[in-house]
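Shown here: the complex without one of its protein chains, the others still in place.
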Amino acid sequence: MRILISCVLLVILSLGLVFALEQAPFGSNQIDNADKPGRFYLNQGMEKTGAANVVTSVVVTYRGFDTLGEVTILFIAAIGLGAVFHSRKKVKRYEKEKQSASLILQTGCRFLFPLIVLFGTYVFIHGHLSPGGGFQGGVIIASAFLLLFLGCEEKKIPMKSMNTVESLAGIIFVGIGLAGLYWGESFLENFLPRGMDYMLLSGGVIPIIYIAIGFKVGAELAGIVAGLIERNP
Amino acid sequence: MVAVLLIIVPLGLAFAMPLFNFVSKRIAAYLPIAAMVCNLILSILLLPSVMENTRIVILGGLPPPLGIHLVAGPLGVGLSGLISLVGLAVSIYAWGYIKQGAQDKYHALYLLLLSGATGAVLTGDLFNLFVFYEILCISSYALVAYLGDRNGVESAVKYLIQGSVGSGLILVGIAILYGMFGTLNMAQIAIHIDNVDSPALFLALVLLVTGFGVEAAIFPLNAWLPDAHSSAPSSISAILSGIAIKVGIYAVARVLFTIFGVAVVFQYVLLLGLATLLIGEICAFSQDNIKRMLAYSSVGQVGLIVFAMCIATPDGVGAGLLQLVSHALSKAVLFLGVGYLVARSGSMSLSSLNGIGKRMPVVCFACVVAAFSLVGLPPFVGFAGKFLIVRAALAGKSIFFTVLIGIVFLATVVEGAYFFRMVQTLYFKDAKRQIEYKKVPASASIPIMALVVFIVALGVYPDVLLPYLKSAAADLLNKAGYIKEVLG
Amino acid sequence: MFHQSTYFVGCVGLMIVGLYTMLTKKNLIKVIIGLSLFETGIYLLLVVVGYIQGATAPIFSRTTGSPAEMVDPTPQALVLTAIVIGVAVLALALSLTIRLHEHYGTLNLRKIRGLKW
Partner (left out) sequence: MHIAGMIAIGIGVLFLFLGSFGIVRLPDVYNRLQAGTKCTTFGCLFAVLGVGIVEPAWFWKALLVSLFVLLTNPISNHALGRAAKKSGVPLWDGSVVDKSRDFPSYANTEKL
């Protein structure tokens, strides 16, 4: 009965969605209009910000406030996880059966950990030139920590310094925004010179913000992973 | 330009919370108070100037149709003032009330919740509205489960699942609107929307209203509310009932009035609001658990506010906004007061509160004042709100509205019945067992009494608020004016 | 290559599969998987909305790059934001699930009825 009702509901919803979407004039013909934001970003984004990756310039400057909110949401998830788990009793069930990882896994993890961190750093430093950016690089770094949790259990993650990094990166993001308000005209304005095209030092504040985001996301996701693992970090 | 600080100050303090913890663990509780005082002062300073003309705050260095911008109009700044007022009271209360769990995390989440609410009422960009709405929602999911007890976690799971389906639907709506118009600026969408007639538009409207309606708890999307509001810590219940629902209503109103502005839909939403009112009040009447009763009463009040707003005349919207203010103040007082009543008596059932009024006179007096204000007795602010709603509804002299107002009166009678039952329990029943009552700390009684003073003062002199309400209603209803102010 | 509605059918299909999973499954973990599927469908929809037939990614390089042949960058930025929000919700949902399992010893939603639904 439950299944029948939900099927009927969903069929109605999907038919409605598909019919409505079919008739809507989507995509190409809309963006051709020059006063549309998308076209403006494509035509002028590169000259204004100096970032070769237009998506990055949209994410960090034009829609930078969204990105601030997005970083905040990850921060909320990390704190919320800590708050929800705070009153939890320590789980003892798995302790006695726990065995350390095999030599192959440990060696592999030790070998791969710096390489993955290096790759993550590459991704977020080159966010304004190539596909990638702070979030993607941060996630890659967090995956390195996940590997460390899985492979080398004896290595403790310094959660206190992680929290410091997270907090400092957040403050730097907000601080750059306020600096834009002070030296420029609006919050999160790109007040630094745009630099040489296609070089690492281009795009004004974009690389700085992306480095801050990379550190913040990496620390937060590592904290989330540490929280979700049964063992108390 | 200053309006951006309303969002940035709480956000920055929340980011800095771990650093302050290294200095001292005790600082965490003071940060929300500091942020809210700052916000309150800023809002009050901004309000007179934005009354004259709306300020557009550019973000990221691009003018409105291209970048994100904040709209510091009378409605946005007024609501942010309300948020910081209630937020200040609740944060002072929480300073003494929250004694267990990770307190620094509580205060950080609380700050983020308030900054999300402030951002949502100020922003002028559809996707940015979604982002701040999500900040509000996600921090409230975490806060509902803050104590980690059975009911809290369970209701947080329910809230999370319903809320995230809702936000998914909002995102689909935004995708459709972006696909059709190639912009996310609410004013620009509003310009283009009049020229297009397409079923996709109707779909987008339904999706957006449904999505934001989950937070606003409009029937039939209110299943999460009684559980979440009754299982959360009382300070969080107060902020959820007082602020979070209001942001949902604001978002629904913004979508309905400013973006779409289609008069055909108002009647359906009005009927939905009426259904919400009736269902909320009737369910509240049948509750024995006092926090659940208050939560259902919130559902009913939301219905009333939605009803008033969907009359869609300046008077109606203004009355709805006054009722919104009244409900935010009264329900905050009720939840805050009941928090200590429940903590002292050790149970949430009404019968355990028999005769508690003689033991805890201050808190109970405040609860009674707030309850009377919600029922709509003079000289409290609730009376002014309900009176204006009735006047606005009867202004058109249509039989339809006369019948509807009859139903509203019926709901008010039900509401009065259970609130008087509460008053009777508090004062006129003998306590079954004697409990040692400790004194309520000043950190609780001062904010409660301050809010009570507001309830009474605004009830006696509602004229103070009326010009603000008028321009806020114009801000919401005057689509052409909004577009002109944003796009120049 | 395809008519644009083909893409929409794919996105809507994913969303519907996710919603169906959420509505009918009893296990909370499966409900969360359904939520994740639903959100994935939405991300695809957002990307499709900004797609232009035959256009490339909006990244300039020394050799290529004419703005006329690029897709709209805004939906891609939106998808980035939406994905991060989805991840945050997912993390919180899983943590709540762990706590719920500690309290009830089961994840069957028909058995978790401490409060009235």
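Read from first to last, the chains carry the letters A, B and C; within each, the first residue is number 1.
Note that a residue touches a chain if its C-beta (ideal position, glycine included) is under 8 Å from a C-beta of that chain, and two chains touch if they have at least 3 such contacts.
On a predicted model such as this, the values are computed, not experimentally measured, just so you know.
By the touch rule given at the top, the unshown chain touches A in the complete complex. Of the listed residues A:Cys7, A:Leu105, A:Leu178 or A:Leu228, the one in contact with the hidden chain in the full complex is A:Leu105.
Residues touching the missing chain, restricted to chain A, are 99, 101-102, 104-105, 108, 111-112, 115, 150 (touch as defined at the top).
One rule holds for everything that comes next: only the chains that are shown with their structure count from here on.
In terms of their C-alpha centroids, the spacing between chain A and chain C amounts to 16 Å. Computed from the mean C-alpha positions, the centre of chain A lies at a distance of 30 Å from the centre of chain B. In chain C, the residues that touch at least two other chains are 15, 19, 49-50, 72, 74, 78, 81, 85, 88-89, 92, 96, 99.
Each of the following residues of chain B touches two or more other chains: 127, 131, 134, 138, 141-142, 145, 148, 153, 172, 176, 179, 182, 184.
Here chain C touches chain A in the complex through residues 4-5, 8-9, 12-13, 15-16, 19-20, 23-24, 48-53, 57-62, 67, 70, 72-74, 76-78, 80-81, 84-85, 87-89, 91-92, 94-96, 98-99, 102, going by the rule given at the top. The part of chain B that touches chain A in the complex is made up of residues 1, 4, 8, 11-12, 14-19, 22, 57-62, 65-68, 100-102, 105-106, 108-109, 112, 115-116, 119, 123, 127-128, 131-132, 134-135, 138-139, 141-143, 145-148, 153, 172, 176, 179-185, 198-200, 202-203.
On the side of chain B, the complex with chain C involves touching residues 127, 131, 134, 138, 141-142, 145, 148-151, 153-158, 160-161, 164-165, 167-168, 171-172, 174-176, 178-179, 182, 184, 223, 227, 231.
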